[in-house]
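The complex appears here minus one protein chain, its other protein chains still in place.
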Amino acid sequence: MKSMAVHRFEPERFHNVFGGHEAVLSLSPGDLLITRTVDAHGVDSQMRQVAVRPNPLTGPFSVRGAEPGDTLVVQLEKILPNREPGWTTNAIDPALVDPDFARNVPEKQYVEWRVNKKSKSVFLTDAGWSLGRLELPLDPMLGCVGVAPKDGQMLSSMTSAEHGGNMDWCGCRQGVSLYLPVFNSGALLYIGDGHAVQSDGEIGGNGVEISMDVELSVDLIKGRETGWPRAEDDRWLYTLGNARPFFQALQHATTEMIRWLAQDYNLGFSEASILMSQSIRYEVANIFDPAYTAVCKLEKATLDGVLNS
Amino acid sequence: MKSMAVHRFEPERFHNVFGGHEAVLSLSPGDLLITRTVDAHGVDSQMRQVAVRPNPLTGPFSVRGAEPGDTLVVQLEKILPNREPGWTTNAIDPALVDPDFARNVPEKQYVEWRVNKKSKSVFLTDAGWSLGRLELPLDPMLGCVGVAPKDGQMLSSMTSAEHGGNMDWCGCRQGVSLYLPVFNSGALLYIGDGHAVQSDGEIGGNGVEISMDVELSVDLIKGRETGWPRAEDDRWLYTLGNARPFFQALQHATTEMIRWLAQDYNLGFSEASILMSQSIRYEVANIFDPAYTAVCKLEKATLDGVLNS
Amino acid sequence: MKSMAVHRFEPERFHNVFGGHEAVLSLSPGDLLITRTVDAHGVDSQMRQVAVRPNPLTGPFSVRGAEPGDTLVVQLEKILPNREPGWTTNAIDPALVDPDFARNVPEKQYVEWRVNKKSKSVFLTDAGWSLGRLELPLDPMLGCVGVAPKDGQMLSSMTSAEHGGNMDWCGCRQGVSLYLPVFNSGALLYIGDGHAVQSDGEIGGNGVEISMDVELSVDLIKGRETGWPRAEDDRWLYTLGNARPFFQALQHATTEMIRWLAQDYNLGFSEASILMSQSIRYEVANIFDPAYTAVCKLEKATLDGVLNS
Partner (left out) sequence: MKSMAVHRFEPERFHNVFGGHEAVLSLSPGDLLITRTVDAHGVDSQMRQVAVRPNPLTGPFSVRGAEPGDTLVVQLEKILPNREPGWTTNAIDPALVDPDFARNVPEKQYVEWRVNKKSKSVFLTDAGWSLGRLELPLDPMLGCVGVAPKDGQMLSSMTSAEHGGNMDWCGCRQGVSLYLPVFNSGALLYIGDGHAVQSDGEIGGNGVEISMDVELSVDLIKGRETGWPRAEDDRWLYTLGNARPFFQALQHATTEMIRWLAQDYNLGFSEASILMSQSIRYEVANIFDPAYTAVCKLEKATLDGVLNS
C-alpha cells in the first residue's frame, strides 16, 4: 500500500518557460503538494512583485519514476485565491471580432476586481465603468499547467502544446484530474497563471488575474501513451488540443477522444463515431494565446449502457 | 390587442435551397404555425419518400409587414419526432480528425436508431455494432431554420449564412426564440432537417435524422438591425455566426453579442468586453457543413447587477 | 470539320448572381464571342452607369450540347480596357494585416488611375497621394468568369465556388484557356469585373477597375469530370480552388492537380507526389472575397522527361 507524503513548497524563483530547469522538489507518485502561484504579472499574495512577466511559473516538480512514454496524473485538490484584489483589462482582443469591427477596440486599460471568498463571488470594484454592481460566481482555475516539452525545447509560458502549458481553460479547476504525456525523465511539472474566474476563450486576454494557494497530488500511469492532455472529473471525460488555427485544436481534441475510447473502452473507429456524433460537447478554452485550446468532452453516463452490455 | 391565428400547414412540395420561391402561406405577426418537416433524405412520418435530398425544406412562409432591415422572431413552441425510426452514419468526418489519422475513417454505413417518446430517449437498434444498449436522452432540434438570403441569392439547404439556414445547432430546440435578419419582403421562412438528438459539431455529418411535428409562432421587430442570427431562452442570450473557418464563425458570433449588448443594454465596447471576458460561453454548433456555426452565449443572470445599477 | 461562327453581343442587361437566368445567346462549341463587360460598379466604356453593384455580369451564354458532367473550355482571346479611366481604393483590407495593426487602416477613399494602351501601362492620376509617378505594366484580367452553379443555386457575383465566379485571379488574362465544370444544361457562362492590373490576393478589394472589350471562344470536353476550375497557357497548367479558409482553397487546388495528372498523364498518387513536391508553384489569387482563391501550377516542361519515357 502506498503511503502519501505531504510536501509544502514556498516558491522563491519563478520561470517564464516550460523546460530546461532542475527540479525544485522531487515527489513520489501519490504525494500531495501544497504550494502557491503568483499572478500573471508576478505579484504574490502580499501584493509584492516577486517575479517577471509573462506568467511566472512555480516549479518544476519532478515525479520519481516518470519516463518518456508514461502519463503523469495531476489531481487538482485545491485552487483558491490567496488575496482579494484581482485585475483584468477592458478590451476583447481585436483578432476575435470581425476585422472591420476591430477599429472599435479601445486602448488597453487595467480593471480592478475583488474576490469575496465568503460569498464565493468576484465583483468589479473599478468605478470607471458603467457596469453597476457586476458580480460573478468565484470559479478559480489555473491558466498554466504543464510538463517539460518534447524534443528538448523550452517553450514560453505564453503558449501551449502537447505538454500542456498556458491552456487557459476555465475547466482547469479544483476536482479535476489532468493526464499529461511525459517527455522527459521526472516529467517536471510547472503551474501558474491563476484566474478567480474566466470566460470561455479568454477573449480579453485574461481572467481575473490573481495569486493562488494550490494543492495537488501526483500519480503515474506507466507505459500509457497520451497524445494530448486529458482530464476527468465526476461527470465528464475531457481531451484538450492546443494549436492554431482553432480548427486544428478541435482536430487534436477529437482525435485524442477517439484514442482514449479505443484504449480504455475498446471502441473501434465506427463505434466511437456512433457514440461521439450524438453525444460529445466541445468547449472553446482559449482563443487568445499563441496556441488556441479546444476541449472535447464526453459525459461518463453515456458509457454506462455501452459498458454494461 | 393582437389576436393570434392558428395555421395548420401540411407540406406537399419541398425545396432544397433557401430563396427564390413564392410563399406557401402568409402569417401575421403573433400567429402560430403547426406543420411538419421530413427528414434530411426526404422521408416523412409514414416512412414515405416524398422529397429529394439534401435537407428538403418546408415553406417558405411569409410574414406580413416584414421588410429588409427588420428582424423576424421565430418562437419554437414544439419540435417532436413524428415517427420512431431514425438514422445516422458510422464515421466522424475525416476533416475533423488529425490529417494523418484520417486514413482510419471507415467507409460510410447507415446506422439505425429508434425514438421512445415515453422514456424520452433515443436508442441504438442497429445490431451491427459493439455498443451494447446505447441510449441517449431525447433532445429534438431543427438543423435548418432560415429566411430567404440577401442579394437575391438562392443558397443550398446544406449551408448557412446571415439568413440562418443549415446551422445544425443542437440548441435549436423547443423553448427557444430565434431572431433572424429580414432580407426580402415577407422574410420567407423555411424549416427542415430535424434531429432527435445531436452532439456538438454534428461531427458525423448527422444527428439522429427524423421527421418532425413542429409548432412555431412568428413575430416582427420593425426596424431592428440584426447582423447574424440571435436566440434566447429562459436562461441564455445566444448569437450565432456561420462561416469557414470556424474562427471566423467565432468572430461573427462574438461581434454580434457586442452589438446586442450595445443595442439593448447600452454597453460600450469596454463595458461589453469587461463583462464578456469573464462570463461568456461558446458552443461549437457544427463543424461539418460548408459553413460552420459558432454560438456565443451569455447568462441573463449576469446582467442583473448591471441593469439594476 | 468544325466551322467557327463569330458572335457579337452588346449587353444591355446585367446580372449580380451566377445562375437562374435564361441564356442571352446560344453558342456552338468552337464559336467566337465578341462582347463587353462593365466595371465592378456598373459603369461602361462611355462612363455611363448602366448596371448596379456588385460586379454586374455579362451573359449568360449557353453552349450547345453542354450537360452536367462535361467540361466547358473558355479560351480568352482578348481582354482589353475600352476606356482610359480606372479606379481603386486606398486601403488594404483590415482582415489581411495583423489584427492589432488593423486600427491603422484608413477610411476608404477612391483613387483614380488611367490606362495608356500605347505605352501598355496603368498610371496613378490621383494627385492626393505622395506616390510620385506610380506606373505599372498594363495586365488586363477578368475578375469574374463562371457558369451557373450546382444544386440549383444562385450565387452572388461577389463570391466563387466550383463553378468559378468572382475568383479575382490576376492570371485570368488573354492567352489563357479555362476549363470549368458544367452543372446545368448549356453551361451558362457569365463574365465581368475587369481589372487593368491587380496584385496577387486583390488585397485592397479591387484591381484597377475598368470596362473591357472581351473576345473568347468556347469548346466542350464531353464526359470530362472537372472538380475545380483548371486553366492552361503556353507554359503552365493551373488548378484553382475557391474556399475559406485559404488553406482549404490550397487543398482543393492541390487535389485537383493530382486528379488532372491522373486523368491526362496517368500518374498515380506517389508519382504525382514525387513530381509535384519538387516542382509545383502556388499563387495567392485572392484573399479578399467571401471565398478565397488559391492556384496550383505546374510547368509543362517538367512533364517532358516523364512523357517521353
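Labels for the chains are A, B and C, by order of writing; each one numbers its residues from 1.
As a working rule, contacts are C-beta pairs under 8 Å (C-beta built on N, C-alpha and C of every residue); 3 or more make two chains touch, one makes a residue touch a chain.
Because the structure is a prediction, the values reported are computed rather than measured.
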In the complete assembly, which of C:17, C:214 or C:250 touches the absent chain? C:250
Which of C:27, C:51 or C:203 contacts the chain that the document leaves out: C:203
Mind listing the chain A residues that contact the chain we can't see here? 16-17, 19-20, 151-156, 158, 243-245, 248
Mind listing the chain B residues that contact the chain we can't see here? 93-95, 99-100, 102-103, 105, 245
Residues of chain C touching the missing chain are 88-92, 96-99, 101, 104-106, 109, 111, 122, 124, 129-136, 197-208, 245-247, 250-252, 254-255, 258, 266-284, 287, 294, 302, 305-309
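Quick note on the criterion: only the chains that are shown with their structure count from here on.
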Which chain maximises the distance between its CA centroid and that of chain C? A
Report, in whole Å, the distance between the mean C-alpha point of chain A and the mean C-alpha point of chain B. 32
Interchain centroid distance [CA atoms averaged], chain A/chain C, Å: 48
On a C-alpha centroid basis, what's the spacing between chain B and chain C, in Å? 35
Send over the residues of chain C in touch with two or more other chains. 245
